[in-house]
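Complex shown without one protein chain; remaining protein chains in place.
Showing chain A:
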Amino acid sequence: MSLVHEIDYGTPASRGQAQVTLTIDGRAITVPEGTSVMRASMEAGIQVPKLCATDMVDAFGSCRLCLVEIEGRNGTPASCTTPVMPGMVVHTQTGRLKDIRKGVMELYISDHPLDCLTCAANGDCELQDMAGAVGLRDVRYGYEGDNHVRARSDGAVNAKWMPKDESNPYFTYDPSKCIVCSRCVRACEEVQGTFALTIEGRGFDSRVSPGMHEHFLESECVSCGACVQACPTATLTEKSVIAIGQPEHSAVTTCAYCGVGCSFKAEMRGEELVRMVPWKDGQANRGHSCVKGRFAYGYATHKDRILNPMIREKISDPWREVSWEEAFAHVASEFRRIQYQFGRESIGGITSSRCTNEETYLVQKLIRAGFGNNNVDTCARVCHSPTGYGLGQAFGTSAGTQNFDSVEHSDVVMVIGANPTDGHPVFGSRLKKRLRQGAKLIVLDPRRIDLVRTPHVEAAYHLPLQPGTNVAVLTALAHVIVTEGLFDEAFIRERCDWSEFEDWAGFVAEEQHSPEATEKFTGVPADLVRGAARLYARGGNGAIYYGLGVTEHSQGSTTVMAIANLAMATGNIGRPGVGVNPLRGQNNVQGSCDMGSFPHELPGYRHISDDATRDIFEKLWGVTLNSEPGLRIPNMLDAAVEGTFKGIYIQGEDILQSDPDTKHVSAGLAAMECVVVHDLFLNETANYAHVFLPGSTFLEKDGTFTNAERRINRVRKVMSPKNGYADWEVTQKLAQAMGLAWNYAHPSQIMDEIAATTPSFAGVTYDYLEKKGSVQWPCNEKFPDGSPIMHVDGFVRGRGKFIRTEYVATDERTGPRFPLLLTTGRILSQYNVGAQTRRTENSVWHAEDRLEIHPHDAEQRGIKDGDWIKLASRSGDTSLRAMITDRVAPGVVYTTFHHPDTQANVITTDFSDWATNCPEYKVTAVQVSPSNGPTEWQDDYTELSRRSRRIAGKLEAAE
């Protein structure tokens, strides 16, 4: 194995259509019009020396090293800024060029430390490489005089020297090594879109400055790592590289955080991970990353990770470490005993959207074939189940319609109930890039999210609706589109059912759906709704991206249908730049849904009652499958409280923290006799577990994740599982202990079984993924190359279905006791319940959850910024500290749920989506009052957690 080497072409690929042929050093090469001479030469296999150019950012022409000579032209133009012309004859190496380059390098080196041997970039330094490339042997200028290199010069303090900035937990900035190529500044602007860096001063005084000459941590920097990746020297270096040294081999794998599914090179030294570097060929991220995927992998080796299986009789006992064999035998006998005693339906399981497709497939197979029931569910229940249902109804598939590249062709982007710059940062950066190019933005969100106004991006319309009124606002948008005749009749007649459209159009055109009528309860001024509708309908390619702000409502499924209606009515489906795109939260939530994790669906979204589908699996698995759907998570918990559901196998999900109404979840779990938690850490659910099976990280196993754009990406094992087994092996061994004759030697065999049984995956094999890098399902005989964009020539279900979307206000209403509406979300540096990110340095950005409250509401209650407050709802209360901000409207409060002490779900109610039971996390009526500190429930719970995490024979960590 060796390092995965990526060619740096120096400038981005041109999108030109016409082809241009030129000659470089005697070689003829044909490239698209608009390509730089530098890139053309690299494509011809000739590397022109360069320092300030890299293909992630536009050409800049400042380093003066990449000069070439062109016949018939004067001087020595920079190859990075010179576009190719037909018939051009270029020479990259002449006596004149050699002299110039050597002279330039001498100047660079005269203000650069000569500590290559002890430098962290030794072996990975472009300055070093270029010194070698131009044959630098001597620096005639010497190293005396003005410099940025030494702290003291001529016995005096050197005012030009700046100390190293080590404030960022993951990388250092050493100005003494900087050659001021501006690559970091440009990466921050062009790739990430944060504009946190600049060059301060001019001439010899020029230095890279985060913010206004601030430390990185205090600046606007979001720690995405683009600057570190762009830096050609050791100026910006990962602290892990400084500590460990340069990596020696690497493998391409897929990030295990959000649903963007970024491809990374895991760069290794032995079995130690040195760093994660985004892979430029990754088709979801195109070489970009965020602070989580790039840096927050430290949880994999965190001391809290449990590496041995553990058992206990009662949840009040301390844990007892046991062998894997004992653990498997114990679970098998307990599950069989419970089924014997309480019936076949008395156990079930939960698949994980954090695990691979193969692992998820195995868990649902274990439940359907081994447990003999369909009591399987997954955490998508609490996030995107309405997407599956709504898009399935309207279009015929339960997934987003586009690839992420599609945003590069959008003219109008509507973001609904999503916060891409925090939740899906790499997509957020790609979106911002398109917006800077001139695309228009419409934001529907109760909160003023960053995208509404952030450097160089400003939403054309922000519709700050009251939480819970999504359907009313979307129907009002449709009202404007229909009544003002903005719909695309040709598209609708060709692709949809015209009579259904007429019915729907009649419905939305009713006066009570007009923006003027709905303004009263949505809080959105009618003219904003009208303006937004006109822009979306007539602004060119219109794309909708939405998140949990759409789905986690009592009308989640209705909202998804309303979105589909808008896209169909305006003809924004079936080509690049348009579409309906759920931004899925977890790395493999799309995959876990695809793999048959729902109680009513076999892999590929085929209903369990369908005889033909069941027949496929029954023949292959040699069992008879129950044709009745099983229990959903909330139903399992209800049944547990009633005493009919006694055992559960939970792989990689912390339902106690992530599911609604925490007290109900804990009561359900407490009523069970065998709760098996399979996870990396003793999570909150494990407080109620009887068996703990240690899990493995994404670095420790092979498999595939499917991201939000249906892209099946490979996950590659780069280290052996610290717990002994990859998660698929654990499930397999558990199945074997329960008497199933499974014998998979490698996840590729599981994928083969998925492909053999599931039409949309028919063409997927590991060999194919090896060859193509990744593929978007459906991938089969009809779509051998996969499907970047769906519904191109027609909807999967045949004709697109318009569905009436009647607004029904949620039962969760404000009143005198609970006058404020709480909505929830997440922030950039933490991930969901925080089990992973809290165990990394990311906590420097977000050490605790805060309640965002408008200054007006805060003043009324006598609350100051940073005060402890009590947050109470009809379900319960908790306390946390307040943050006063006008990002939220008066009457609305907002918090994140990254920290278990906050217990935000003690507050949330058990209202849920009418179709899918997806909980209504985004609307809870609450009251906020000053408080002294944690509530009784929080104190009790902290004590319970402490007691239930004791492991026999191990001392508790000192508090």
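Points to keep in mind about this one:
Going forward, contacts are C-beta pairs under 8 Å (C-beta built on N, C-alpha and C of every residue); 3 or more make two chains touch, one makes a residue touch a chain; residues count from 1.
Keep in mind that, in the parts below, contacts and distances are computed from a predicted model.
One chain of the complex is hidden; its UniProt record names it "Formate dehydrogenase subunit gamma", one of "Na+/H+ antiporter subunit D", "Formate dehydrogenase subunit gamma", "Membrane protein" or "Carbohydrate ABC transporter permease".
Here the missing chain is touched by one residue of A:79, A:128 or A:219, and it is A:219. When the whole complex is considered, the residue among A:26, A:45, A:86 or A:201 that touches the unshown chain is A:201. The chain not shown here is touched by just one of A:11, A:168 or A:209, and that residue is A:209. Checked against the full complex, the one of A:302, A:453 or A:856 touching the unshown chain is A:453.
Residues touching the missing chain, restricted to chain A, are 194-202, 209-213, 219-220, 453-458 (touch as defined at the top).
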